[in-house]
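The next block holds one structure in the form of structure tokens; read it before the comments.
A single protein chain has been omitted from the complex, and every remaining protein chain is retained in its original position.
The block that comes next holds chain A.
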Amino acid sequence: MNKNLRWVVLFAPLILFIALAVFLLKGLGSDPTKLDSALINEPVPAFESVDLYDTRIAYDESVLKGKPVLLNVWATWCPTCRAEHEFLNQLAAQGVPIVGLNYKDDSREKAVNWLNTLGDPYTINLFDPEGNVAFEFGVYGAPETYFIDEEGVIRYRHVGDVNARNWQSTLKPIYEQLKREAQ
């Protein structure tokens, strides 16, 4: 038999084993709670929502179109949301437009009170007591932040708090990219 072929046959199982081991090890190191959103590169889903401060004001998905915007899902029962809130205030002060989605909060009063005390970084406050809007976005917890481009297409989803560190390293470049595309 051909010498080379023999080597191939001999080492094929070993190579296959190594490939499989690498594949499985990669799975071991990844964070199982970080699921890819099913809606990446999809237009924002249609929804109807009311204003958190004034429930007579109604919004739909068009509030997320026209310029790159962040959609931040939050609630007063969520400690991590409180942790990220100060940084969201800073982002808003820098001119980053953030739409807030108040997700299944204990009460509207509590949510309004939170914004009055901690500051309101949001350009628009959507009120979603039943979680219907969030369901359309495939939200599975708070906080979550969606990056939406000028056309209203969801480009990125960040699970967990937005802070100075991950903003500098990951999120800011994504936002800058969306802004460049919009020009």
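Definition applied: a residue touches a chain if its C-beta (ideal position, glycine included) is under 8 Å from a C-beta of that chain, and two chains touch if they have at least 3 such contacts; residues count from 1.
Note that contacts and distances are computed from a predicted model.
Visitor: One chain of this complex is not shown here; going by its UniProt record, which of these names is it: "Phosphopantetheine-binding protein", "ABC transporter permease", "Cytochrome c-type biogenesis protein" or "DNA modification/repair radical SAM protein"?
Guide: This omitted chain is identified in its UniProt record as "Cytochrome c-type biogenesis protein".
Visitor: Tell me which of A:37, A:102 or A:145 is the one touching the absent chain.
Guide: Answering carefully, the residue with contact to the hidden chain is A:37.
Visitor: What residues on chain A make contact with the chain left out of this view?
Guide: Its contact residues with the unshown chain are 1, 9, 12-13, 16, 20, 23, 32-33, 35-39, 45, 104, 131, 135-138, 140-141.
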